[in-house]
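To start, the structure itself, in structure tokens.
Just one protein chain is left out here, and the rest sit where they should.
Here the chain labels run A and B in written order, and each chain numbers its own residues starting at 1.
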Amino acid sequence: MSEQILRVQGLWKSFGGLRALESLDFTVSEQQIKSFIGPNGAGKTTLFNVLTGIYPPTEGTFEFAGKSLNGLKPYAIARRGISRTFQNLALFGNMTALENVMLGRHIRTTTGLFSAGLRLPGMRREERAIREKAMEELRFMGLENRATMEATSLPMGEQRLLEIARALATQPKLLLLDEPAAGLNMRETAKLSETIRMIRERGITVMLVEHDMSLVMEISDEVLVLNHGKKIAEGGPKDVQRNPEVIAAYLGEEAGDA
Amino acid sequence: MRRKDLYTLLAIALLAVLYPLLVGGNQYFISLLVFLGINGIITMGLSLLMGYAGQISLGHAAFYGIGAYSSGVLTTKYSVHPAGAFLIGIFLSGLIAWLVGKPTLRLKGHYMAVATLGFGEILFVVFNELSPLTGGPSGLSGIPSLTIFGTPLEGAMYFYLVWAFVILLLIFSLNVINSRVGRALRAVHGSELAANAMGVEASRYKVQVFVLSAIYASMAGSLYAHFVTFISPSSFSLMFSILLLMMVVVGGAGTIWGALLGAAVLTLLPEYLRGLEDFEVLAYGAILMIVLLYMPQGILEGMRSLLGKVKGLGSAAHE
Partner (left out) sequence: MFIHRGVGEMSLASQLVQYLFAGLTVGSIYALVALGFTMIYNATGIINLAQGEFVMLGGLVMVFFTMVLKIPIVIGLVLTVLGVTMVGALFERLAIHPLKNASLITLIMITLAGSILFRGIAMCLWGKDPYALPPFSGSRPVQFLGATIQLQILWILGITILAVCGIGFFFNRTLMGKAMTACAFNPLAARLVGINVRKMVLVSFGLSAATGAIAGAIITPITLMEYDRGPLLALKGFAAAVLGGLGSGPGAIIAGFIIGILESLGAGLISSGYKDAIALLVLLVILWVKPSGIFGSAEESELKKF
């Protein structure tokens, strides 16, 4: 639990004149569950987007398992072992739940156009393995009964779980969850909390962006608070909760600006 | 592949085998289905590109033409063996598709459509202007028929050749669709953002499927050239690219069966419209518009949902 798996140094992201991330420094340790919280617009999803290569950073570096990720495209970053879910869901609506998760196995498999087209024996073996692994992840998330349903026909809560299953299928070392509890009721959130713990037990490090404070407080080893793209606090959940700057950021932005 | 697909495939293969016998060797009906098969090969490739991978090409007649002219020119002017010309056509088509595809498939929606349109038009001009090689607007004649062990492949034999291609390519296509590669293509269509995030290099797959569809078109072009023994640029014009697009869309871009159905409908339809040639273009425009407005998923899906509704009515009536 002491190895640094992700190191972010001096990260800046500007969109024209808008500063989305400012001078961000932090690290994430192996198998840690680290949450990122902050008021809306604080830059949390932008951070995830930069870390997964969707936007290049304006300045700064980020290293994963000791190697720099700067300039890598999203698919390359996925291959290095970082996987994610999306705040607004990005399932493949034209495929079933099972097929979505099977796609997650893409980077761990190799069948190319010709072996696929000619249906060579190696391809068939691999296809069976893909299907099995995908079903495993569906079972892990409790969705095995939904396998053959169209992914976007599932209720919202299950769609979020499905995205996690898909991300897990890539066998990531680091999993980025972007508001996984959005739209979940209390029972579902409790189950999610349990699931995230089980994910950590599988050896996966988890970074979480969340608004649901009870979930954050319950499962996080560390919490980092962002406001206006800057880090304003970092530490254990209880400490962060008591931090006056954090409280001010959440409650009294208007009052503070007055 | 799935059982439904397998049965449909077998049914088509069986029909193909029996067809020449069923029409009593009638050359007109046989050539009609030869053209259907040729068009079907192109539309299968287009379906992979448009239906599964979600891209668009409004210039595919160009690749059809490259295959046809490769076979035509190389066999007539340079005495290359038809099989060799066929392979060179595939190589040329694939290469050009790769070169053109890389920058074009990066473009978004409308830009991609117009870029492929422009590309198709440029090639049309080239076919017309390179007269010493292609014969220009007056066309290229004297393309040799294919022979096997000295006997020329004509009529029913050519029919079997073309449909052997159709069946084999159908099997290949279905295999690809139901594989890791097919899933990657469909993922790119479903959400390019998520596909990339899950490690699928979307841009590479888009170009790959574009090249594959160009190769299908080239094969069809070569088969066409040796069948009609005379080719001219007018067969590879914008209108044909649009017709191909229509076949895929009208039949149902979403599946390979839809593409074949569309090829069937739009190859056989002009035969019924014979004599009404003046209205041909109008008919195409009207059909396309009606399908887009009322059956945007294509005829195949339209029929399926209609059947579903009828079944629903039936079971309701039984209560």
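Quick note on the criterion: contacts are C-beta pairs under 8 Å (C-beta built on N, C-alpha and C of every residue); 3 or more make two chains touch, one makes a residue touch a chain.
Everything quoted here is computed from the prediction, not taken from an experiment.
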Displayed chains contacting the withheld chain: B
Full-complex contact with the absent chain, from B:Arg3, B:His110 or B:Arg274: B:His110
Given B:Leu9, B:Val126 or B:Leu193, the one touching the chain that is not displayed: B:Val126
Contact footprint on chain B, counting only the chain that is left out: 50, 54, 56, 58, 103-104, 107-111, 113-115, 117-119, 121-122, 125-126, 128-129, 238, 242, 245, 249, 253, 278-286, 288-289, 292-293, 296
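We take it that only the chains that are shown with their structure count from here on.
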Mean-CA-position distance for chain B and chain A (Å): 41
Residue ranges of chain A touching chain B (in the complex, touch as defined): 52, 54, 73-75, 78-79, 83-84, 86, 90-95, 99, 102-107, 109, 111-113, 116-119, 123, 126-127, 130, 166-167, 170
Contact footprint of chain A on chain B as seen in their complex: 172-173, 175-176, 179-184, 186-187, 189-191, 193-202, 208, 212
